[in-house]
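Note sheet for the following structure.
All protein chains of the complex are present and in place, except for one that has been dropped.
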Amino acid sequence: MSQLPLSNDISIVLGGEAGQGIQTIEQLLTKILKLNNFYVFATKEYMSRVRGGSNTTSIRVGSHPLQAPIERVDLLIPLDKEVLPRLQHRITSQTIVAGDMEALETNLKIFDIPLKKLSKELGSEIYSNTIALGLILSLLKTDGQIMEKYLGKYFGAKGEKLVELNIKAAHLGFKHGRELLENGTVRFPELSISDIQNDIMINGSEAIAMGAIAGGCRCIASYPMSPGTGVITFMAKVEHDFELIVEQAEDEIAAINMAIGAWYAGARAMVTTSGGGFALMAEGLSLAGMLEMPVVIHLAQRPGPGTGLPTRTEQGDLELALYAGHGEFPRIILAPGSLKDAFYITQKAFNLADKFQVPVIILTDQYFVDTYYNIPSFDLSQIKVESCIIEMDENYLRYQLTDNGISPRGIPGKGKGLVGVDSDEHDEAGHITENLELRVKMVDKRLKKLSLIKESAIAAKIYGPSDSRGFIISWGSTNRIVREAVKHLGKKDLTHIALQQVYPLPENLRHLLSSAKHTIVVENNATSQLGNLILRETGFQIDHKILKYNGLPFTVEELMHTISEKIS
Amino acid sequence: MSQLPLSNDISIVLGGEAGQGIQTIEQLLTKILKLNNFYVFATKEYMSRVRGGSNTTSIRVGSHPLQAPIERVDLLIPLDKEVLPRLQHRITSQTIVAGDMEALETNLKIFDIPLKKLSKELGSEIYSNTIALGLILSLLKTDGQIMEKYLGKYFGAKGEKLVELNIKAAHLGFKHGRELLENGTVRFPELSISDIQNDIMINGSEAIAMGAIAGGCRCIASYPMSPGTGVITFMAKVEHDFELIVEQAEDEIAAINMAIGAWYAGARAMVTTSGGGFALMAEGLSLAGMLEMPVVIHLAQRPGPGTGLPTRTEQGDLELALYAGHGEFPRIILAPGSLKDAFYITQKAFNLADKFQVPVIILTDQYFVDTYYNIPSFDLSQIKVESCIIEMDENYLRYQLTDNGISPRGIPGKGKGLVGVDSDEHDEAGHITENLELRVKMVDKRLKKLSLIKESAIAAKIYGPSDSRGFIISWGSTNRIVREAVKHLGKKDLTHIALQQVYPLPENLRHLLSSAKHTIVVENNATSQLGNLILRETGFQIDHKILKYNGLPFTVEELMHTISEKIS
Amino acid sequence: MNFDIENTDIAWCPGCGNFGILNVLKRALTELEINPQKLVLVSGIGQAAKTPHYLRTNFFNGLHGRALPPATMIKAVNPDLKVIITSGDGDMYGEGGNHFIHAIRRNPDVTAIVHNNMVYGLTKGQASPTSQVGFVTPIQVDGVFEEPFNPLAVAISLNASFVARTSIHNLDLSLNIFKQAIQHKGFALVDTFTPCISFNKINTRKWYEENTYVIDDGHDPTNRNSAFSKACESYPWPLGIIYKSPTKPSFEENLYIYQKNNKPAINREVQWDKLKALIESKSV
Partner (left out) sequence: MNFDIENTDIAWCPGCGNFGILNVLKRALTELEINPQKLVLVSGIGQAAKTPHYLRTNFFNGLHGRALPPATMIKAVNPDLKVIITSGDGDMYGEGGNHFIHAIRRNPDVTAIVHNNMVYGLTKGQASPTSQVGFVTPIQVDGVFEEPFNPLAVAISLNASFVARTSIHNLDLSLNIFKQAIQHKGFALVDTFTPCISFNKINTRKWYEENTYVIDDGHDPTNRNSAFSKACESYPWPLGIIYKSPTKPSFEENLYIYQKNNKPAINREVQWDKLKALIESKSV
């Protein structure tokens, strides 16, 4: 695959075994780069094992916002001998590989940095990583002071001795880097800096979790499942501050039923899971449909079927999200495309659930939750918790038949009424009924809400004119990757439609499609589930499908390539 | 609603509380009518309670095959005072109502048959039902001898005394009937008879269960859930004769996993359930997809969402069946339209599952499983158990990559090989893999099977010319009702397409649609799930939808009416 | 306190033991002066699970087998509510078996009244986990052969905080036990024998009368070993409070949010300042 030429960003890849500490270098590196006022983007791919295996983190550093992975590797730091063979297809003559030649057992031409030896000189092998860190930071011409300061802070808790040795190690690497720069063997473009002092750096899980907290979420019940677990873990970490109830359920069935119970009693609640766990929640989803109970579900997709590839990515559960649960009832499916949007959309998910009394599913995936980059801090002044809970009077009826299908929602103990909810078909008071005329009214009531929901669908982002010859459509995590690819391609007649709500489809998508000529859909799955949905919902048949399902996200270059093919 | 005029069939409705013995009269009546060489059709609607409530059985008797319910009631026998108000909308001036005026507390003009009083004269109230039976049989001008003989057989086991009294009771009713006939107050058309001596009379559950046995099913594991339970109950009844393993699982999750285990080890197996139970099986369905393990699932639909209306009917789980389970894998969905087809299609389901190593879902519904009528006996010579299990050699690989995606299936202990299956993505030997190129090959392998599956899809039944102006499309249990309605309408330019396989859609449907002008879909649900599927799969947009979702099946008259409206 | 509800068409068979349970429950609630507005009855699906429809109070009638998870969380987010579960033997020990185990481990302050009729009533007579060996049904045509589920023994093995059995033929005992269970802090299980007159012709009211006895004061419900051996008794089956584990904190008490402050979770608000600080902390 042809690679995006080196422009004003530099791509660094760290590779090694699980447990070898790449995560530490990654964290230090990205933080320090950001402190240097560079834009940073990091994404990882890893095997399903706790130790060993071969994992990589790809980091982009640049002078403008970066939000997508690329194929090109400018600087590769392999910490283990598996890395080089695995990344072979991404290494070109332009790639700088620096590492411990002895440990890597390679005969590729690489810059030998005897990490182990140098580290031992400091008294132990554990400083190898910090040396590598220093090396990278110097090759990127960052400020040694900032590095030193941050290392001091980071290792501070572990004692002065460690701080000192790590700083020494970093400077050792820094020195090696400077030599490479000075003798001209390594030459990266000069990156200009911007003031991104106040930018925050978070990953997808954190964006979702913070959005949930901002959405008034008070309770999360879940069963661990990669890649959904990050959200509950983050919420557990901050549960004291935010007075959350964080409960690990015995299984996913319990989790969804707990969350529904919490909403019934008046607390906003969510669950987080992956495809297999969500499949187990299908009956509970239908329960929420029948009870007209709000509930928010974060579904972080991974490749299936079955256990599939637990630590990889895929957009393969859209149809499951769309149709899970028996019987007919409305739902909302959101799919944030950027970290910023993930925060606001998750926040909004709670308000939507509350307003329409339906389940709201937030679809992300492993790529999305594990990826991070810097973005401006969130503006809390533009959001609020819009609770629709009412104070009940004596004659309160939970399922009162209303014009728009929405019945005011009371909670037990608030006011004089009583709240009865029932999974059987029920009357207005929530009591079981076999009156078949009432059945029809209740079905109509539930389904009627869909038209209101449609009206408030989150509009797709449109990049380009609405009368383009070509439209390229993407959803969720793939949006930013397509965005960058399309930008680089620079075709005038190509408009990108980036969906952040996949069901019901937003009006602006329908509108654009009504005059579209040439369409391409890009999806991280094998069967084009969004394409199918668009066809089903609008009758519009997509011309071309760009699909990927090997467990990895798209890269910018790959998309530039395949998109060019499809539009030529 | 206008009613179908009385032609050569008579419609009888029995109504009463649960536990009042309508089931007994129904059984006796339909059997005796069949022995009189009349065609018989019976369907019931009942409340979700063991005693009390108000239930009805509708029986059609005629001189030609009857396979659909009608609105018209020619003879109504209410055994309880709830019946008349509930059936009010179906009673016309033509309807003959006969019953115990005192018990019914009605002021409708009815033929008073003092059942209770007459019965008491025989020594007990329990003979009321038999008196009513005799009454009906005489109004239909059946043979008293046949009645007598059958009653003798039926009550035989309970002792001579009871036989005698019941025969006496029946004759009492018979006499009353004859009086009504003789004084000309009741006049039904003369029904001609056919030789249907060898016809069998079964309901939907029995057709499915017998089809499964004929399909080589050796094991059924299920958790009770109406209306799916009938199939396992029938299989339990005959388990000794057919050497079946019939297991009530602790929940539906166990059931599907047990069935998958049975297939793995070499026994054909099935589960039977309804929507809520099927929702719980979604993860297991995905497991079957990943393991490429055959499995047969009978999903008898009832109105949802949630617990819904447990004893009513709906075609509301098509989309659930289509998309349940995370990840992407092929499946087959069958929806028999007649009892005859239910037997052959279920039999075939096991061969299809075995051949393609995919889950096969048989979609029926409460209406279908509880309805019975007479049909010619099955021809066992045209079916066989086509097992695809091979004897393994030493180098056996369960997931050998082949051209058509199907890997020969071995079972443990048969031959020299070993059988490894894994819900993770796996290599050819079934071992867990994280090789992402192999991942792609395995996805392609699994999905590739879909084209073979498409080729062997069961063709839709086509009634009418292929170049009609109008096409009316139905699926599953609704087929026969639409069939009769269309027949009565007698429009030349209207062709009926009756689907018995809904996924993948058969070629002949695609073909017909490619030139279709005016299309109507008829479905027993609120959102037109088949219409959506057709749009998604063929891009063809159905013009009109006739939908019903009050928990009852369509009736012939109702369809004649709505279809006329749509085509006029 | 009036828990009566008007114009209700009760779907149970005349003579069903569930009527007795309903009445005793109403009486217990009335005598304990529980406010219907602060009470939530939670149930799954089955004949027993219809109980909440026949009382005037808040109710959550969820899915078959799934009464405990919502009940646990209803109580957790609003500890001011009284939460009582009415469930069947299939609902609680069959489909709901996993929640039964883990709810006991959590020990939420809720009361579970299990209408144990040793059969699946609503679905017309299949075996339940508590059906006795030999019980013949339309599915178990040769009779049940699985070891019957002994809810008391299992609950004791999980160190449940309150484990009792009653039989609805004994109304006084039932009232007494219901009241104690409702007042108990923590998870209280009351396995309640009750006849299903339509589908269980073996374990009838008479059978329960003849095959149960009320345990006497000699039994020490705080001794786990002797409680276990009591729980394993059968023919006759013991009735009474079999086990009470030494005061255990409830699930809600263990939750961090209630440690300093007992304001129900539902009345708490987003901590905007802390959130702002949290977000900003991500800038380094």
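Here the chain labels run A, B and C in written order, and each chain numbers its own residues starting at 1.
Just so it is clear, contacts are C-beta pairs under 8 Å (C-beta built on N, C-alpha and C of every residue); 3 or more make two chains touch, one makes a residue touch a chain.
Keep in mind that this is a model prediction, so the values were computed, not measured.
K.L.:
For the chain that's not shown, point to the residue among B:His64, B:His431, B:Lys492 or B:Lys517 touching it.
P.N.:
Answering carefully, the residue with contact to the hidden chain is B:His431.
K.L.:
Which residue, A:Phe41, A:Tyr127, A:Tyr150 or A:Tyr223, contacts the hidden chain when the whole complex is considered?
P.N.:
Residue touching the absent chain, from the options given: A:Tyr223.
K.L.:
Out of B:Leu418, B:Leu489 or B:Leu547, which residue would touch the omitted chain in the full complex?
P.N.:
B:Leu418
K.L.:
Going by the contact rule already stated, which one of A:Gly53, A:Gly144 or A:Gly415 would touch the omitted chain in the full complex?
P.N.:
Answer from the full complex: A:Gly53 touches the omitted chain.
K.L.:
Using the touch definition from the top, which of B:Leu29, B:Met47, B:Leu172 or B:Ala259 touches the missing chain?
P.N.:
Selected residue, touching the omitted chain: B:Ala259.
K.L.:
What residues on chain A make contact with the chain left out of this view?
P.N.:
On the chain A side, contact with the omitted chain comes from 19, 47-53, 223-226, 229, 232-233, 236-237, 239-240, 246, 248, 250-251, 276, 306-307, 310.
K.L.:
Which chain B residues touch the hidden chain?
P.N.:
31, 34-35, 197-202, 206, 210, 213-214, 216, 218-219, 221, 238-245, 247, 249-251, 253-255, 257-262, 264-267, 269, 283-284, 287, 291, 377-378, 380, 385, 411-413, 416, 418-424, 430-432
K.L.:
Pick out the residues on chain C that sit against the missing chain.
P.N.:
94-95, 97-98, 101-102, 104-107, 129, 142, 145-150, 153-154, 156-159, 224-225, 228-229, 231-232, 248-249, 254, 256
The working rule: only the chains that are shown with their structure count from here on.
K.L.:
Name the chain pair with more contacting C-beta pairs, choosing from B-C and A-C.
P.N.:
A-C
K.L.:
Among all other chains, pick the one whose mean CA position is farthest from the mean CA position of chain C.
P.N.:
A
K.L.:
Using mean CA coordinates as chain centres, what's the gap between chain A and chain B in Å?
P.N.:
The answer is 45 Å.
K.L.:
Could you grab the centroid distance between chain B and chain C? Build each centroid from C-alpha atoms only and quote it in angstrom.
P.N.:
Each chain's C-alpha centroid was found; their separation is 37 Å.
K.L.:
Among the residues of chain B, pick out those that touch two or more other chains and give their numbers.
P.N.:
If we look for residues of chain B contacting two or more partner chains, we find 47-48, 53, 276, 306-307, 310.
K.L.:
Can you list the residues of chain C that touch 2 or more other chains?
P.N.:
11, 45, 63 - these are the residues of chain C that touch more than one other chain.
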